[in-house]
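Here the complex is missing a single protein chain, while all its other protein chains stay put.
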Amino acid sequence: MASHAAASGRKGWRMSFCLSNPLPCARALSPRGRSMVNNLKSYLRRAEFAALVAMPVLLAGCNPADFPASTFAPRSDLGHWVQGVYLETIVWDSLILALICGLIFLLLTRYSTRAREDQPGPPPPHGESIELEIAWTAGPALILLFIAVPSLRIVFRSQPATPPPHSLIINVTAHQWWWQFDYPGLGVETADEVHIPVGRPARFLLNSADVIHSFWVPGMGGKRDVIPGHVNELTFTPDTPGEYIGECAEFCGLSHANMKFRIFVQTPVDYANWLANQTSGPRNANQGAAAAGEHVFLTSACTTCHAIKGVSSGYIGPNLTHFGSRTTFAGSIYVNTPANVAAWIEDPEALKPGAQMPPLGLRGKELDQLVAYLESLK
Amino acid sequence: MSPQEHTAEAGDHDSRTFAYLVVAGILAFLTAFEVWVSYVHALQPVLVPLLVVLSGAKFALVVLFYMHLHYDSWAFSGIFLPGLALAASVVIVLVGLMVRFFAGF
Partner (left out) sequence: MVALPKHIEAEESYLHGGGILSWLTTIDHKRIAVLYGVTVLFFFLAGGIEALLMRIQLARPDNTFLSAYLYNEMFTMHGTTMIFLVVMPAGLGFFANFVVPLQIGARDVAFPRLNALSYWIFLFGAIVLNVGWLYNMAPDAGWFGYANLTESYYSPGLNINLWTLGLLISGVGSVLAGINLLTTVINMRAPGMTFMRLPLFVWSMMVMFVLILVAFPPLTVGLIFLAMDRFFGTHFYRVVAGATPLLWQHLFWLFGHPEVYIMALPAFGIISEITPTFSRKPLYGYPAMAYSTALIGFLSYGVWAHHMFAVGMGPAADSAFALTSMLIAIPTGIKIFSWIATMWGGDLKMKTPLMYAIAFVIQFTMGGLSGIMHAQPPVDLQQTDSYFVVAHFHYVLFGGTAFALLGGLYYWWPKITGRLLNEKLGRLQFWTMVVGFNLTFFPMHLLGAEGMPRRIYRFSPHMGWDSVNLLCTIGAFIMAASVAILLINILLTMRDGELAGPDPWDGRGLEWKIPSPPPAYNFSTIPIVRSRDQFWHDKYGYESGVVPPAPLPAHENEDSGHIHMPAPSIYPLLLALGITMAVVGMLDWLRVALCGAALTLFCAIAMAFEYREAGSENPEAVGIFTGLDNRKVGVWSFIASESLFFASLIATYLVYKGRDLGGPTAETILEMPLVIGTTFILLMSSVTMVLAQEGYRRGDRTWGLRWLFLTIFFGSVFLAGQVFEFHTFYTEGMSLGTNLFSQTFYTMVGFHGAHVAIGVIILLSLVGASFTDWFKERHRDIAVECAALYWHFVDIVWIVIFSIVYLMRSIAKA
């Protein structure tokens, strides 16, 4: 059953990613190119970048769009800043590595004496040059300076003392092993999937309900640890609508691998529509299987942990008010299909080791009704 | 070891014993002073730097005289002082970082 659910889930994902993933390299280059230096820089970046993209493509033998969590496809201001520093460092690193490898290559071709190794002659001459030693001390120091200055500028720019005006604040609470998103002042609470409008700074205030996690959206440019008892913050302005994978990056226990989330960057209109739907209560389930399912929900243990606006008020597990409107569930690792949800309710532990939701013992018709109810919560 | 050397060393050690007793007096005085300082209300704003200086002086006296760094080979200072410097910087940097963290930088 579980494997069936997982299989169907996989298929669904693949489709969703083929549709929603832009080419990682499409907008990687800085649009600025004012001077010769910048031209040269951008040329170097282009070359380096081509190599970096070519490598996984060669190795994996497939399309770059197949890397939905790539760190080389920034779609936010933060992402572009980070990538600027990243590529610059890669260029310097490659030059240094080429120098070292070149020297060693020359060394091996010129001085290798394997053939006459057993006839020791007089020791070869040797001498030292203080100029050389100064050069290889000062050279790297200079390169480090070139690397450090732009990088430190970004450090300060990405962590401003005052948050940008008009930013959308989202409170993130990390749980073992799912993400809770609250929109303060808007009365919206969702899990594992968060929607933000394009072009507006999104300010994620991060807190943890249990252990340390880390909030990472590779496409948005970086991660920030989520520490219990402390509010951390990550701010970025997305620039391209789309669906982006988020991951927990800090080991947080048994199902650390199963703690993903998704960011939906939407056009202002789409976002407004989504918000309007979320701020309203759940659709009334007044007929058919869904109505029976609501009864199952109310009479089972579900209500102790899960909230549905106007129906129940549990707070331990994810808020289910608009469960049917989400594309994935359970730490965003399963596609939200009736079959997957049914499999989950039957045995959460089998689908996600350590899951804190207990098996409820619901079978057959009751289970189908409950699933129908949950899926009706659009 | 010749008799003269012996006497010279003995003399050196007599003066050391004298130094030990003087240091003991200073230590007792400094401790009393520290305690007094900690009770004076007017000195509260400068209490921390004042106590750092006073206990630093006590610390240095014990290390230099009772632990013989003043008399002994530089090698022992060479082992201890870097460790002490690191220990002091660990306290300062760690406390600084954590206080900023609690304050939300």
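All chains are identified by letter, namely A and B, in their written order; residue positions are counted from 1 within each chain.
The definition used in the following text is that contacts are C-beta pairs under 8 Å (C-beta built on N, C-alpha and C of every residue); 3 or more make two chains touch, one makes a residue touch a chain.
All of these numbers come straight from a predicted model, not from anything done at the bench.
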Practice task
With the full complex in mind, choose from A:P124, A:P165, A:G185 or A:G364 the residue touching the hidden chain.
Solution key: A:P124
Problem - Residues from chain A at the interface with the omitted partner, ascending - result: 6, 10, 13-14, 17, 52, 55-56, 59-62, 66-72, 81-82, 85-86, 89-90, 92-93, 96-97, 100-101, 103-104, 107-108, 111-114, 117, 120-126, 128, 132-133, 136-137, 139-141, 144, 147-148, 151-152, 154-156, 158-159, 176, 210-212, 214, 216, 218, 221-225, 227-230, 232-233, 245, 247-258, 333, 353-354
Exercise for the section: May I ask you to list the residues on chain B that touch the chain which is not drawn? Expected result: 13, 16-17, 20-21, 23-24, 27-28, 31, 34-35, 37-38, 44, 47-48, 51-52, 54-55, 58-59, 62-63, 65-68, 73, 75-76, 79-80, 82-84, 86-91, 94-95, 97-102, 105
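Keep in mind that, in the parts below, only the chains that are shown with their structure count from here on.
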Problem - Centre-to-centre distance between chain B and chain A (centres being mean Cα positions), rounded to whole Å - result: 53
